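A quick write-up on the structure given underneath.
Only one protein chain is missing from this complex, and each of the others stays in its spot.
The letters A, B and C name the chains in turn, as written, and every chain counts its residues from 1.
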């Protein structure tokens, strides 16, 4: 199933009057503050968030999964799903594959399909946190950190194989997330685990193509865990420092201890030139993998304030980083949920872009804390939805992606094509 | 020092054109959604947040206090300060006194002063968490829960005296916050502490005038503590159930364990008809007493969604509850900080008021989680500042309270009157 | 497979000399403090912890399950497993069934099998947090709290059916844990959810046999959640108050927000006569379901201090409460893990029993915090393992359950009987 452009245009037509009214009003308001709305719209258009191949089906918890319907049953169908999203919002122009769930059997055909939907391939992801059928050695007690060098070798080889698949598709980065760690005090030797992991990563690093990066993700904890090998940004950075310039730290919003100041972590990693990018989601209690912006939208905004400042300082655009959604869709239609997440990301980005950073720097220099807060809140309280809509409109997307998705009864169409009881591979 | 009305009107004149433009635009937008902006403005006008007498000076931490200047040195000056706030925002029309920091020596004169500034007296607060000079017995090991009945009696008597002062001023409630608890496992017998506290509260309850309420506040922890006698809403409610219908639970936003779902607690207490009101503030790590809305504005909005629903269900207006700011102003001018807090509260209230609760109930009934989230976020993402400004304008306040406060150099005026090195009584 | 008594006796013989030496030494030490070791041994012998039928297989997380071998494939085999545990430690004399995972087809035969292993049937557990094959309506959006009365009815009927199974086996309580709640702000109406749940519980309550109890469990959060219907002990207690005297609150150690003072909750619930019992486990970050005592043994001890005091106050023995292990065994042999958990529980109980509570009460009365801590720590620092071993020995169990389990190669025996790739029904 594919959403044809005329459908989008038709739908937009009905909304255009209202949108123009709102956009013009906002443009004037921003203009009075010396902000060029059109420039911001362009910056927003350039922002692309990768959709992970595992996020297109209904997720579950340890108790079970309440599956949805019409879910993609193959890599091709997953690409098709991302194509639908991208057609609607023109901001989801890449897909991040997870191996071995989504091994491309015919890379050329896959690339062609993706191209036809205007999609690229983002970082490829390895999986050594589950045992696959017919896998020789188990990852029950770890993978890259395992006490047994044979298991480590198997995990290293898997990662190298993932790079191979990525190369075929035009990816430029390998993203590594480990669930290695321990469930109980005493179970593992922290130092040996670190050093085993380092050696394994060094072997993978050596296999990286010239123009590739490896992203080292950290996570404070997993349910049923006592420790993780890469528990925080400090550990991740230590690995990257020892690996070399191709290794950067990947931040997942849900992978922190309660109350962590994530925006400061972002600022520090950008200062060190070591931020790879983001896995976006939101959470209330732990790593809840909820829709981006659904719980702590102000924190997301504060993170984007740091990102915008950091990009400026580094002279980089948003294409210099890897942005991806990493959420679990358990009670919403995964495609609608992803549309909500992308919208929330763009809104936060837009808010950060309209922040008057010059005045903010002056207020900071004078320790005028009241004014600094006012400036931030002025940006956050502004209704920037017209900016995001305008960006989507300019790029050929929909003014109301979810509305159109529902109007077109896309899910029904997918069910008709794929059936009611498909289950997407992945989590 | 007093802000004369013509100053406010003059200042508003310069801002009126812009404001009207924004308000009319928003009114139209809301009108299209079937929402009557003028009705909401009226509802906002009726909302009054009490200012506690201890919040008008610069606060400190256990390491020290970096005092400000021109702070109020007497109860009269504190009332004057609240008068300034109320003149500016017309939403801070009451003051909550803390005894013994602010004992009114001449109640009539105090009432007259307050009336002249259009201020009333909100709940009175007792203090048994500090020892006062010449106090006979120490609260080092507790007050209402103390193992020694003589200490309990002293604490009960103090509370009864506080009621007396409150009666003189026209207050209608006693607010009790205890720092009773223990620093170490083993230090206190939980059950005896509970029962001692209950007996003490019963004696205080018996001394309440017919038309008074007692507010029982809970707090999960204090620095250097291991337990508090009233640790959560469940404990508070248990006390209130045993005390009787005049006892209600007071919620302070900062008094919870990490990640607590406070909006659900609010809903439950309102369902039980046991919510006394709120102590507003914000926090990142613990009971940080930061400016309202400065860290988690979306959570504040969600709380107001429950409050609005609960008031509707109970057929009550906002005057049926006790609203107070309970923050510590350490790096901002306390008056500017309070203006920011009141504004944040009104904005959250306005967002909750424009929520389409009928559609929301339908979406909930259909488990349309995507739509439910959209409805909430539509309200939250709307820039409701014109509504709050309109409300202040209608009530005779300023369209830009902090701007006018700064234009008039109010703090300089206070310094001129009071001197540089005054220190407000209180924390 | 069954462990014959002579195996245990034989194994004990080799350890007896060392044990007696240690026990006699400890007995003398305790005697000097006025404590009768033999009385404590008797009290320990009487303590029985139920084993849940779902804990006998290898658990998993949302990412997958690394299954063990020789796991029980039927209810009969599960009972057999508990029989092995009970033979070894004589403290696991009951089993808690989970319906529909473990529906007894022939109740008489099941009872007979259990009796032959000296096992009883503890509380029965319903399951409305998963959809079963061929289930008419889904619990995706809740069960007892669902917006649709037909779903609620299905869930109520299931609970009533569970009671029926329990009656057949001699159970005396129904234990209800709900994963009802919401994933996103706005998704559910807190008050309606509460009231729907209350009505559902009232129907179940009405179906309870005269001499039964219903245990209402609470849980602060689940991964991927934003709210749970019964979020804390206060909510649970509110339900129980509205239900009636047959309803009590069940505490699961892992179901709390970070840093919660659980021992105080226990004390309060016992004071109210509303503690049903415990689900034991341990955790570092969330509801990790780790081996009891593996992370926070001192907290477990403090809880037992409250339990011992509460039982004394209520004039009840340990058989007046429901004790159960509720852990997930992902990287250990489930039977060895359960043996470690039961041992940890007994050790904490023993430490609480040797606490000099009279001296403690005196120290508290004098606010002698140093002494109060010393008394607690004296009990905790004492090596009470000989007491627990003596209790097991007296009851016919093993002096070293895990050692014997390994010596007898029990797991190999089970694999030989059941095969390598069995997977236990349950989580």
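Criterion: contacts are C-beta pairs under 8 Å (C-beta built on N, C-alpha and C of every residue); 3 or more make two chains touch, one makes a residue touch a chain.
Bear in mind that the values here come from a model prediction, so they are computed numbers and not experimental data.
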- Selected residue (touches chain absent from view) among A:207, A:260, A:311 or A:415: A:260
- Answer key for B:42, B:140 or B:409 versus the chain not shown reads B:140
- Note on the structure: Touch with the missing chain holds, among A:233, A:278, A:321 or A:405, for A:233
- Residue of C:54, C:101 or C:285 touching the missing chain in the full complex: C:285
- Query: Which subunit A residues touch the hidden chain?
  - Reply: 140-141, 147, 182-192, 194-195, 220-221, 226-227, 231-235, 237-238, 256-261, 263-264, 267-268, 270-272, 298, 302, 305-306, 309-310, 313, 360-361, 363-365, 367, 369, 372-373, 375-376
- Item | subunit C residues that touch the omitted chain in the full complex | 18, 22, 25, 29, 32, 258-259, 261, 284-285, 291, 293-298, 331-333, 336-337, 340, 347, 367, 369-370, 373-374, 377, 380-383, 385, 402
- Message: Please output the residues of subunit B touching the missing chain, sorted low to high.
- Response: 59-64, 66, 129-131, 138-141, 179, 183-185, 187, 220-226, 258, 284-291, 294-295, 328, 330-332, 427
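Everything below uses one rule, namely that only the chains that are shown with their structure count from here on.
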- Message: Under the over-half criterion for shared residue numbers, do copies subunit B and subunit C use the same patch or different patches to meet?
- Response: same
- Query: Measuring centre to centre with C-alpha atoms, which chain is farthest from subunit B?
  - Reply: C
- When the centre of a chain is set as the mean of its C-alpha atoms, what distance in Å lies between subunit A and subunit B? 39
- subunit B and subunit C: spacing of chain centres that average the CA atoms, whole Å: 43
- So which stretches of subunit B touch two or more other chains? 258-259, 261, 298, 367, 369, 373
